[in-house]
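Heads up, one of the protein chains got dropped from this complex, but the rest are sitting where they should.
Order of writing sets the chain letters: A and B. Residues in each chain are counted from 1.
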Amino acid sequence: MFGYTFQWKQALSKLPQMLDGALVTMEIALLSMAIGIALAVLLTLFRLSGNRALNGFAVTWVEIARNTPALFQIYMAHFGVASFGIHFSPFTSLLIGITFNNAGYLAENFRGALKAIPETQTRAGRSLGMTPLQAFGYIVMPQMLRIAFLPMTNQMVWAILMTSLGVTVGLNVDLYGVTQDLNALTFRTFELFAIAGVIFYLITKVIQLGARLVAARLFRY
Amino acid sequence: MKLGLTLGGIAAAAVLATAAQADKLDDIIASGTLRCAVTLDFPPMGMRDASNNPIGFDVDYCNDLAAALGVTAEIVDTPFPERIPALMSGRVDVGVASTSDTLERAKTVGFSIPYYAFENAVVANDKVEMTDWEGMKGKTVGATAGTYEAIWLEGQVKAWGEGEFRPYQTQADVFLALSQGQLDATVSTVEVAEANVKSGNFPGIRIVDKAPMVPDYVALFAMRNEYGLINYLDLFVNQQVRTGRYAELYKKWIGDGEPADLSIPGVYR
Partner (left out) sequence: MFDTALSAADLWFLTKGAGMTILVTAVSVVFGTVLGIIFGVFRYQLGPIWAAPVTFVLDVSRSIPLLIQLVLANAFLGTVLRLQMTGFTVACMVLTLYTAAYCAEIVRGGIDAVPLNTRRAARSLGMSWGQDMRYIVMPLATRVALPSWIGLALGVMKDSALVYVVQVVELMKSTQILITRLQEPLFLLCICGLFYFVISFPLARFGGYLEKRWSND
């Protein structure tokens, strides 16, 4: 029926290498999310600060992250900034690129979430003697993170998917990089990438399931 | 009447049989175009001129092949990792893309006799102390993903047990990274190394040493089962050398000197 002979056995024998790659992929995604959330909170604070320079910085970051391709951001983190003599390893470049992207999108999600939190709460906190930062940290931020939990889960899935762009900056230890290396050696393109696709699918399902469990535990009303 | 029917049936069957036997070579001649996979970031074999049109040794080689077949050539820009997938998916008819004829690849595609042979050189960033190829030990090195030299270099790094290997998607990215100092050294064909050093596009790089590899014989490739086409390619490569066109192209794109010997002493094919 097909003018093509599938060689699944040959491809499946590479599964251990690909699973090692999957671990690196998850490592990059988790790191980029952790740092990304921290940066996004910082950017949100900058926007709330009322300081024009800080606000401008945050807005610029968010708009660039949201209006250019992730591929562009990662390529820039490796080859672009190297023009200034700043060198990052492929791993770091990919991490920076994805983190930059995560922070931008998450900051925008946080901004949306803030709209749902009445300003009177901050004022109430302030009148109890809290500093503005305390009011944000103890009253607003926990609610903000809760409201933005679903978008954060989505961003985590995107972070996983974005790791596949690491090959453009010379990374070959993540799942996509490993798969492409194996493909260059054996040319079983369809078989290898189908396996990689299944692994990616399973990873995202695990993350979505995990997020649901976490949400069920943390956000009981 | 009956006889006529039978004869007609035989004739029809014969026509059908011939039609079914038309192979790729016939298809190419009938279609009037030869689609070649050429890698256009591999100077001087494949590159683009100031108006971004394809030029180079491989481009000329494809044009010659098309002329021999009496058809027009269509150059399909194909990055290194995409060469064989492009053929397998029927997007191109033959590969004229400086492809090493490895046994692993021959499991998937069919190779002609070699049409060129590269020697490989070690190229280093000026800021890195390095006198010979073994100076790469423990350094950050890189090459174009999926190429002969990349496979060799990655093997070396693994054997040394220190240093780092980075495969980039294109030859240009490798030299960009080398010039920026992100890589300490790379291994590439002598032709590419010399062209890149000479072009001045990549400041701060120098050729250090020859890499101790078996010469990298490269061949044309087509679908594994298209014997008619592969036979034709073999004869075409032979004729290119016989008629002196090979030497002519060498002079045009690589420079003065002896073009590489394409025969291997002591063994057939």
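The working rule: a residue touches a chain if its C-beta (ideal position, glycine included) is under 8 Å from a C-beta of that chain, and two chains touch if they have at least 3 such contacts.
Since we're looking at a predicted model, the values are computed, not measured.
Only one of B:Ala50, B:Leu103 or B:Ala159 touches the absent chain when the whole complex is considered: B:Ala50.
Of A:Met26, A:Leu94, A:Ala107 or A:Leu165, it is A:Leu165 that touches the chain left out of the display.
Listed residues A:Val157, A:Leu185 or A:Ala215: the one in touch with the omitted chain is A:Val157. Listed by residue number, the positions of chain A touching the unshown chain are 2-4, 63-64, 66-72, 75-76, 79-80, 82-84, 157, 161-165, 176, 189-190, 193-194, 196-197, 200-201, 204-205.
Residues 40-41, 47-48, 50-52, 76-78, 82, 85-86, 88-91, 170, 172, 176, 179, 201-202 are the ones on chain B that touch the missing chain.
Please note the rule applied: only the chains that are shown with their structure count from here on.
Of all the residues in chain A, the ones that touch chain B in their complex are 4, 78-79, 82-83, 85, 87, 89-90, 167-172, 180-181, 183-187, 189. Remark: chain B residues 81, 84-85, 88, 104-105, 107-109, 142, 145-146, 150-151, 164-169, 173, 176-177, 180-182 touch chain A in the complex.
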